[in-house]
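Apart from one protein chain that is not included, each protein chain of the complex appears where it belongs.
Labels run A, B and C following the written order; every chain starts at residue 1.
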Amino acid sequence: MISFLNDYSEGAHPAIMQALQDTNLVSTIGYGLDEYCALAADRIREAVQSDHAQVHFLVGGTQANRVLISSALRPHEAVITALTGHVVDHETGAIEASGHKVLTIPASQGKLTPELAERIRAAHNSEHMVKPRMVYVSNSTEIGTFYSLQELEELSAYCRSHHMYFFLDGARLGSALTAPGNDVTLPDLARLTDAFYIGGTKNGALFGEALVLVNPALQQDFRHHIKQNGAMLAKGRLLGIQFAELFRDQLYFRIAAHANAMAALLKQAITEAGYSFMIDSNTNQLFPILPNEVLEQLRSRYLFSHWEKTSDTHSVIRLVTSWATAEEDVQAFAEELLAISGAAVSK
Amino acid sequence: MISFLNDYSEGAHPAIMQALQDTNLVSTIGYGLDEYCALAADRIREAVQSDHAQVHFLVGGTQANRVLISSALRPHEAVITALTGHVVDHETGAIEASGHKVLTIPASQGKLTPELAERIRAAHNSEHMVKPRMVYVSNSTEIGTFYSLQELEELSAYCRSHHMYFFLDGARLGSALTAPGNDVTLPDLARLTDAFYIGGTKNGALFGEALVLVNPALQQDFRHHIKQNGAMLAKGRLLGIQFAELFRDQLYFRIAAHANAMAALLKQAITEAGYSFMIDSNTNQLFPILPNEVLEQLRSRYLFSHWEKTSDTHSVIRLVTSWATAEEDVQAFAEELLAISGAAVSK
Amino acid sequence: MISFLNDYSEGAHPAIMQALQDTNLVSTIGYGLDEYCALAADRIREAVQSDHAQVHFLVGGTQANRVLISSALRPHEAVITALTGHVVDHETGAIEASGHKVLTIPASQGKLTPELAERIRAAHNSEHMVKPRMVYVSNSTEIGTFYSLQELEELSAYCRSHHMYFFLDGARLGSALTAPGNDVTLPDLARLTDAFYIGGTKNGALFGEALVLVNPALQQDFRHHIKQNGAMLAKGRLLGIQFAELFRDQLYFRIAAHANAMAALLKQAITEAGYSFMIDSNTNQLFPILPNEVLEQLRSRYLFSHWEKTSDTHSVIRLVTSWATAEEDVQAFAEELLAISGAAVSK
Partner (left out) sequence: MISFLNDYSEGAHPAIMQALQDTNLVSTIGYGLDEYCALAADRIREAVQSDHAQVHFLVGGTQANRVLISSALRPHEAVITALTGHVVDHETGAIEASGHKVLTIPASQGKLTPELAERIRAAHNSEHMVKPRMVYVSNSTEIGTFYSLQELEELSAYCRSHHMYFFLDGARLGSALTAPGNDVTLPDLARLTDAFYIGGTKNGALFGEALVLVNPALQQDFRHHIKQNGAMLAKGRLLGIQFAELFRDQLYFRIAAHANAMAALLKQAITEAGYSFMIDSNTNQLFPILPNEVLEQLRSRYLFSHWEKTSDTHSVIRLVTSWATAEEDVQAFAEELLAISGAAVSK
């Protein structure tokens, strides 16, 4: 079976495994205070062009979201997000479990705008309601789109003018930053957000997210919050070693670009076969609308997620590519889809 | 520098690294639902001789303690522990952050007894106070001692007679179970506790704790709690692969036995050099009392933790051994200590 | 100024003030363990025809909602409510602050149905999502409507078939139970819900809500939860004295019926003046749609809440009546409205 289920189906990119192997017997201090974490943080500060940013390494995305949000907000403060935001329905209420309401609004293409955020903020104008204090966006989004520089500039300006934090979830940041049409850079994120994270789990690492705290107000005692949330890895070096490798020789971007390229091939094949998409995506997640009978045949050799029904005869599926996606597997899928579709059409 | 700082200073035991390498390109489902986790859970169920136990794999000890305790207790319920318990002062208030009071009592040798637990329980007899509902112990303890089978039998019987859960933190369980004088087995733990975990981080894994839920009352919806706490690893397989290896061919016990053997050599050397200990330990943590001038000399070549001052001239240090401790390094330490001590004595 | 702002603008019904005065110097035990609380609980158990129900007296509605919901749910469990539910946007995130997500869905007339609840429940089918475990409804609702017996029967059956608690917020229960067209009784509520509360604050008491716990699963250690939430009144007797009086000689129902009667007069006058309503209500809250110029004139002598704009020229306002609403004030309002409207029309 060939899997397009997600971008965390295998272990790590071979270069990362090699780095872990090479350092395995070196003795270091624990809890992320080692030289590898220091090196990785330095490389990331250089990549984001922010000398004063703190870089903390966390194991996963839900953890990163929960630690950051709960450390930033006072008990009565809330976070604004698009209805499709990962924190809404895919983290088992982790943010609410830390005491904070998540305020949602439907957003076209999964992307929040100042207008949408303001609709929520303006409605929360009393002490009988929570106080919106943070805007949360994901880039790339949960449905494969990404923000333009101008969109992020506007959100950043909006947040600053309303004394709200701007936090960007970068679980799939690599894919966004290397997508055709993207005009955003890491230094842009450091300039425009208060905090963001650079996802490793979905971009070649065994695990790990590099949380960049740009705003000094979010930096104080942050390691206390990591520890309190059970998120401080004893062998913190593992995160440092991986991110030092990801940010050496552009590995992070090369991995993401490969995943995007594989997705582009899939997109091209699906388009050629005459099918459309729930939403247009240039990143490593595709959401084609396919006839159920085609899906049935594909399922015998390929793994992918059912997303939603669009009619009695058609469904949206999700295809995800990664560093581990082989071009030959993509081509096999493309050929099979064309063959099935031709057969389907000719029936 | 040779490090006796702790048992998580290096990467993983080579056999574990090899297992991770061997499986790296295999594609699996995420979040711990893969075949490796299933295999590891089966091996652990066999090792603990409990068909109905659930086995969940978590990344670290604070995480394991927090997820288990917060999922088991209602808001007004509290956990009883010896004052030296890891949850008291070494997890940045993680248990309190989940809403629960941690009730403490000083305990000789870091070991709780039914009498001590009952002193706390009996004092909490009103709705104006929290309700003790769980007893927490660590084995081996935070100061290197371990529980006898009879001690655990008594604690278990006490908990059951008072409708309290009995939870055992096994961050260093391997060292306890392989220590000279130990008479406790994994099946004993499955029989006597409601939940316990088998620590991997401090016994050769890159990271990972295998939480064994014996009591069905603690099993329901447990994966929801893991996810909510940000503790569900996307590539959950990493935990399965490691524990499957640890529980193949007794690797878990061989690693622990090695660490204990190295500690025994250190203990012998320290005793021969004429020094005593804060507490007698047969596990991989030693707490010798040494003259400050001896310590000063040792520090030029060895890393270890200062524990506490006992007088103006002497201090307790902590020495920890692990799978990575080389016998030649232990012998070098032994010889140097004898040499220094002889010199110190003859001065 | 004559106030139709709300039903808690004055002190208490004179009979309640008298009861407090009469008992003022009697010495009792604290924290609600006194004879007045016992008497009031007995009267309520009799009124709801449930011998085994626990009755707890709390100071206010947000408090009652928070204590009940947070004591009933495990950390990963959530509550389902209509989007207009009081717990959603009018309690400053009190439920989320206790760790639980509030799941909402727009509901016609502010009333939840099994179909709506099921839409939410069915969508939460994974450990990556919270688990819906309780259905919350208000009766009368936040927009003045009330549930029929059949509607409550259906919701109750739905909850039981899906292992969910059914909790009814009765902040304005008196008004619902005495409204023209109502066919629900207190014994119905005790039979159909797991817990509900009988609101005193908005029905003649100085303050106080009587929380009736019908389901034994919700009863255990409930006073611990009250205390932990800072909701246990030292002079708990004050609640007992008031509810004993409210449930003597049907005072509770007489007060509510008066408020409803006053609202009916207002409704009649508004209808006669030719205006319509945002929603049809037979309870003590009315939501007429009036021309802005009429509202402007009314504001010189009457207090009421602006609810929302319906157009550039019209707005919805909220009018609320209570035990303290005098018939002469209602008549004055009616006459003035007719006069203004005639003038408005003739312009």
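Convention: contacts are C-beta pairs under 8 Å (C-beta built on N, C-alpha and C of every residue); 3 or more make two chains touch, one makes a residue touch a chain.
Since this is a predicted model, take the numbers as computed values, not measurements.
Engineer: For the full complex, can you list every visible chain touched by the one that's not shown?
Structural biologist: A, B, C
Engineer: With the full complex in mind, choose from C:I198, C:L238 or C:I317 the residue touching the hidden chain.
Structural biologist: C:L238
Engineer: Out of C:Q54, C:T84, C:T178 or C:T201, which is the one that touches the chain we can't see?
Structural biologist: C:T201
Engineer: Could you list which residues of chain A touch the chain missing from the display?
Structural biologist: 70-71, 74-76, 98-99, 127-128, 130-131, 221, 223-228, 232
Engineer: Just checking the interface: what residues of chain B touch the absent partner chain?
Structural biologist: Spelled out for chain B, the touching residues are 75-76, 78, 89-93, 96-102, 124, 127-130.
Engineer: If the hidden chain were put back, which residues of chain C would touch it?
Structural biologist: Missing-chain contacts on chain C: residues 1, 3, 5-6, 8-12, 14, 17, 20-21, 23-30, 59-67, 91-94, 97, 201-202, 206-207, 224, 227-235, 237-238, 324.
One rule holds for everything that comes next: only the chains that are shown with their structure count from here on.
Engineer: Of all the chains, which has the CA centre nearest the overall CA centre?
Structural biologist: Minimum centroid-to-centroid distance belongs to A.
Engineer: Pick same or different for copies chain A and chain B, depending on whether their interface residues overlap by over half.
Structural biologist: Homomeric contact, same residues on both sides for the most part.
Engineer: Find the geometric centre of each of chain A and chain C from their Cα atoms only, then give the gap between the two centres in Å, rounded to an integer.
Structural biologist: 43
Engineer: Need the CA-centroid distance for the pair chain B / chain C, whole Å please.
Structural biologist: Each chain reduced to its C-alpha mean, chain B and chain C end up 52 Å apart.
Engineer: Could you list which residues of chain B touch at least two other chains?
Structural biologist: Residue numbers touching two or more other chains: 224, 227-228.
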